[in-house]
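One chain of protein is taken out of this complex; the other chains stay put.
Each chain gets a letter, A, B, C, D, E, F and G, in the order it is written, and its residues are counted from 1.
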Amino acid sequence: MTEEILIAGFGGQGVLSMGQILCYSGVMQNKEVTWFPSYGPEMRSGTANCTAIISDDMISSPIVNTYDTVIVLNQPSMDKFEQTVKPGGLLIYDSNGITRHPVRKDITVCVMDASEEAVKMNNTKIMNMIVLGGFLKMKPIIALENVLKGLAKVLPERYHKLIPLNEQAIHKGMEIIKVVK
Amino acid sequence: MTEEILIAGFGGQGVLSMGQILCYSGVMQNKEVTWFPSYGPEMRSGTANCTAIISDDMISSPIVNTYDTVIVLNQPSMDKFEQTVKPGGLLIYDSNGITRHPVRKDITVCVMDASEEAVKMNNTKIMNMIVLGGFLKMKPIIALENVLKGLAKVLPERYHKLIPLNEQAIHKGMEIIKVVK
Amino acid sequence: MSELIKPENLVYQKSKVLTDKVMHYCPGCGHGAAHKMLAEAIDELGIQNETIGVAPVGCSVLAYYYFDLDMTEAAHGRATAVATGIKRVMPDKYVFTYQGDGDLAAIGTGETIHTCNRGENILIVFINNGIYGMTGGQMAPTTLEGMKSSTSPFGRDIKTMGNPLKLTEIVAQLKGTYYVTRQSVHTPGNARRTKRVLKKALEYQKLNKGTCFVEIVSNCPSNWKMSPVEANKWMEENMFPFYPLGDIKVPEQ
Amino acid sequence: MSELIKPENLVYQKSKVLTDKVMHYCPGCGHGAAHKMLAEAIDELGIQNETIGVAPVGCSVLAYYYFDLDMTEAAHGRATAVATGIKRVMPDKYVFTYQGDGDLAAIGTGETIHTCNRGENILIVFINNGIYGMTGGQMAPTTLEGMKSSTSPFGRDIKTMGNPLKLTEIVAQLKGTYYVTRQSVHTPGNARRTKRVLKKALEYQKLNKGTCFVEIVSNCPSNWKMSPVEANKWMEENMFPFYPLGDIKVPEQ
Amino acid sequence: MKELKLMKGNEALAEAAIRAGSDAYFGYPITPQSEVIEYLMAHNPYERTGMVVLQAESEVASINMVYGAAGCGKRVLTTSSSPGISLMQEGISYIAGAELPCVVANVVRGGPGLGTIQPSQSDYFQAVKGGGHGDYKLITLAPATVQETVDYVKLAFELAFKYRNPVMILTDGIIGQMMEKVELFEQQPRLTEQFDWATKGKVSGKDHVIITSLQLQSEEQEKVNLRLQAKYREVEKNEVRYVTHHCDEEIDYMIVAFGSCARIAQKAMEEARKQGIKIGLFRPQSLYPYPYDAINKMAGKLKGILTVEMNAGQMLEDVKLAVNGKTKVEFYGRFGGMIPSPNEILNAIKTKLIGEK
Amino acid sequence: MKELKLMKGNEALAEAAIRAGSDAYFGYPITPQSEVIEYLMAHNPYERTGMVVLQAESEVASINMVYGAAGCGKRVLTTSSSPGISLMQEGISYIAGAELPCVVANVVRGGPGLGTIQPSQSDYFQAVKGGGHGDYKLITLAPATVQETVDYVKLAFELAFKYRNPVMILTDGIIGQMMEKVELFEQQPRLTEQFDWATKGKVSGKDHVIITSLQLQSEEQEKVNLRLQAKYREVEKNEVRYVTHHCDEEIDYMIVAFGSCARIAQKAMEEARKQGIKIGLFRPQSLYPYPYDAINKMAGKLKGILTVEMNAGQMLEDVKLAVNGKTKVEFYGRFGGMIPSPNEILNAIKTKLIGEK
Amino acid sequence: MSESVLNFKGENTMAKKGQVVINIERCKGCEVCVVSCPNHVLALAKEVNAKGYHFAVAVTSDCVGCANCAVVCPDAVITVYREK
Partner (left out) sequence: MSESVLNFKGENTMAKKGQVVINIERCKGCEVCVVSCPNHVLALAKEVNAKGYHFAVAVTSDCVGCANCAVVCPDAVITVYREK
């Protein structure tokens, strides 16, 4: 199993940490992982993205041409990355602020109202965990328990009390993700 | 004609300018010339030397193995450079302060009491011109008039009044040089 | 009330010495206001075509996109050397540098002091936000005692990291400087005063009397991890006591 | 009177902190006297085995041959950075730099100021002879107005070459410095005072209170083109008025 | 106890420096490597091991602090990225000339000038041919993974002290910024050895210690250089490091690439092999000393070599020097912060090496 | 009016700079090249032509002053020697990246580190491979005589403006300190052209001018690099310069040497020819672009090539790259400020090339 | 441009009325203008612009055209008109 994932959105949306949590979770499940962020000027201009690769085998290139899964959380990312989904691959997007919906026919497209759900859950910070839940629903490559272990690794001790909330968010994401085509 | 000359002595003895005057004179006589000084730490430690090459042809290397003429004005220079005279070449030295006289048999050795003469002439600064005179006596490669023209080039206008004194010194040098062996 | 909106009622608009590019600065960052005041000063003096600016690395590295002026991007810390090079071959132009505190007071200390000491006839605009903004909030020479940054995560410790440095007070003592002042741009009054100060400094440049040095104490909401309004308040309460606003060296009239 | 010459009558001899190497300095050069005073200070404090010296390029680049101390030769201008590196990993040693004015006040300005501003617990000995001795008498930042040098052959022109720089007064204002003073070594009295000052500075180093900075106004007979005695007189008449001797910053007792 | 962690390359480098028993770090922030000093400042090495961390006022100051501390016989390192490394060239030359051990990591970004902060390998020449003045060499290690970054920090200190020579770790924005699993080696003790050659306060009865790169007499300076050259020959004999993939099989073609770029090339190679192309990958891990002989040996049996770099063709010259005309050497590169994709490299294999149109 | 003078290399360089119509010189003293600024300060260029001369506070400041002034479309130069040139590497990389014209002369001394002030050629790599970061190239000219020094100052400015690229004059302590006859070219007028690309105050109706080496987007930075590479290909096509001695005759052997060292080698070659050895001399005058093709063409008909340098073997790599295995390439060098004598070279011809014992 | 308005809070004491035009697409929602308005004319909108910022809007008609808001706006997005 090798899953090559791109996650892209605005800086504040937790795009980078979502990728990290995924990788930590992979480690907990004894996978090989690499995570590579966009860094630099984009960050100040408000957009960010990262590549996460999770595999049973040694990972050669951290840089890939196309992705098994692309997760986009804003319009500029949609514009830029729709084309990078592998034929037959998966595109997940959050509907909030998306004005031009994806057009590709050769891939699976899923939509989530994750931002909205996060607002409902009174914590915009967990939006990325909702999305992560959606992704795991579609690609159950990592067991939930390992995701929670991964979270425990990423979060400083003093935030461990938030793990249940995160778990809730993941479940919510699994619930709300919708296959569009 | 190619004459490769080394001049060596204490810093204040006018070693470098003697080489320069020789080269300027050469230029006045339409020769090719190069002049290359020792530079750097030796200067602060009080010794100095320079190579002057005067030739009818283009000069390739400014650095040579051995010299047609070596002029030494102190003991350290004698120690260092006696061996660099070409077989059959010329070694000229000022007797003042020399404790170990030259030993080579395969070269012509000349001695001068130039420092003493300079003191007598009431101008220690012209010692080097006396030595130059001695050299020109032995190797009349440049006509005196061209040496005087060369001097006129080297000396700033305001010192031109000193040219006659220099001429005198050259004559004196031609007079006092003695072939030892 | 839209009948008010007609050219003859216009009282304030973006200076034409600024281009139309959207500035990349974070919301509320003082760089924008400082740019504006400098642009307005140049505009009001009518010297847009006679001015050459130098901005080194730092958040304002792209200042050349925002000022509608001939501009040179300088290596970190070397803006005043670059400006010296420009001014020496273009003595009739107005030359300014626009530098951050990391730039001017850390790696550029030598150039800053020697440029001021030579009394180069340039204007140095020094944006002191107490931090390396561009690179993500590391400690600057100007970072206050106890202040947290990504390289002083437990607060600046004087014992191991040294003291906050007031380079402005130092250059004021050099004979080469003509006018040295410290201002801010976070309130309307301060911003307007800064513009007047910058105009004066540029006017002095005509007189070839020496270096004019204008420090602007500014904020970095992103790396201070505050909202812009909080940041400005924090600046007033913490930066100003240590870096008091006002003239430090004024020409004898 | 040679019966006087016996060990118990000995009142002055070369310090054992100096090696037997003949110093390469020109006749009458102040570097020699300054070396001696520093060596005697170290000797009298009994810290020869606990002292590490740093001398950068300049005429005193070979100081490592003359001090019988562990020594590091530093790149031009970087002596205080090198000393910082040493002191930080060897905090129990006495660390000093011995730097010329070209070194400390031109290319090394940034390092000098930041070292002092950090308050590194080192001693900086600053030999100000108003010229680049080593390289043949070029203008230094400290060269006086009107003073001739090989790069100011018509005398230093303030307008184009800038002002003589008093870096000692500047570092005195930095919080990191603990003791800052200006001395000379050209008369017996001055030399002895300088030794006392150097001893004091080294003693302070034990207290970890910050940087001690001792400027020694000195001569360069060769490049000033004077005899040593003339040079010392010229120094008194021209250098001292601009660089007045005396303490600039003393620890509050 | 070895520890498995998921870490950013830069942070792993910092942690490895602490664990390698470093005595001091001096550095100045610059993207993409500021995480090194940030990690150090946050992780209290002084309390953990007594390691000193200081943010210098510039890269010039950093490298000279390194010089001073290295001269005390301590384990010292600095890190920077391209423009900052350029500023260190005089200092690096001094350290090499004075024969001091130290580690310098360059997390390369795209140049020239201010360039871009994105990953690049365009400082290869600077690292291996000598960016500073004079005839010196930096032992240069090029990690391709976060794990190698960690391991090379330890190795770099070992080599630095073995040869009393500065060692450069040449990495880039990809490796510095990416996170991977790493196994951290155990905390090494800090050095207690008092080296004869180090300044530490004169030892009574012994000669005082002098750290210098100066020799006024050319004769002496030449001796220093001859000693350096002899040392470099030793290094060239002992410290060549590389890995190969499929190179001991029957292959027609070979890619040579280093660092992060080699991993991208590896993916391209795997794809090419799937498509039936007999191709291997040669990855130098030490850039100086360069594996000239190993490449030369391979060259005889190959139809061609493709050098892939994130620059305009720098290691290419060393590959050509190694091959010495034995087979054709082609080049594919992206630069200015652009990262070649595996597909592009695959394409270059086909068009440049095999000659497909 | 052309003028014949006897001048020191450094002074001739300074006088040539004035006559070439330079607008500014920024520099810092260092042996063996301080005569350049000393001559300029003494010879009133400001009064003669309006040329500005400023002693900067450091080499770092010098090169950045050069950058600023060069960006104004002016003829600007600086000079230094090895350690000072190392300090300029960041600035040189910026100038190359921003595509500005300027001239930098390096009067090389022995390294590494503080080294010695005696002549050397050990900064060859730094000059031609890029001592600074990033993929840039300096056009590099190596004069062998005082006359060439003078001529190359003028040529350097022409090339700098033709390609908007920094040009390095790589000379050494021998050429800087020696006196020879020179014919000085006539005073050239200073530039009056107002270049589009230069900062000079915004021209109404035109876009404001930006001098920068920064591109935040890698795509843009790659474009810059591609433009640079295209320019370098042009330079390589047009600006290769070399002279040969006896190379068009029937020869078995050839010496390759540059700068002052080539003149010493010439004397050795003359002696060797007297002794019946069929040998020629190839002297590259441009070190970048390097005369690869010309040497490659020669290589086929030679039994061997001897590269002679005052370093540990740097240009040697370019000779090998040129020869590409066609014939053997040997090396003779002295370093650390030592100057090889003609006899030593003659000896190397016999032992290394011909194989005499 | 009078600075006297600085001394007043809340109440419009100037004879002439003013109006601000805010380029909301370029506004970054920093709120610096909001706290600088002596007449509490401005506030951040609930909505966000394309960049995701809550932009500034005039919420009262008390603007006197003093330009304080415009002067401090770091992004130069406010244009001010005043009856003359």
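In the analysis below, a residue touches a chain if its C-beta (ideal position, glycine included) is under 8 Å from a C-beta of that chain, and two chains touch if they have at least 3 such contacts.
Just so you know, these numbers come straight off a predicted model, no measurement behind them.
Along chain D, the points of touch with the absent chain fall at residues 1-2, 4-6, 8-15, 18, 22-23, 25-33, 36, 185-189, 191-192, 221, 227-229, 232.
Here, only the chains that are shown with their structure count from here on.
Contact count check for A-E and D-E (C-beta pairs in contact): higher for D-E. If each chain is reduced to the centroid of its CA atoms, chain B and chain G end up 87 Å from each other. Mean C-alpha positions place chain D and chain F at a centre distance of 38 Å. Note on chain placement: the centre of chain B and the centre of chain C lie 63 Å apart, centres being C-alpha means.
Residues of chain B found to touch two or more other chains are 40-41. Residue positions 57, 61, 73, 75, 106-107, 109-110, 114, 141, 161 of chain D each touch two or more of the other chains.
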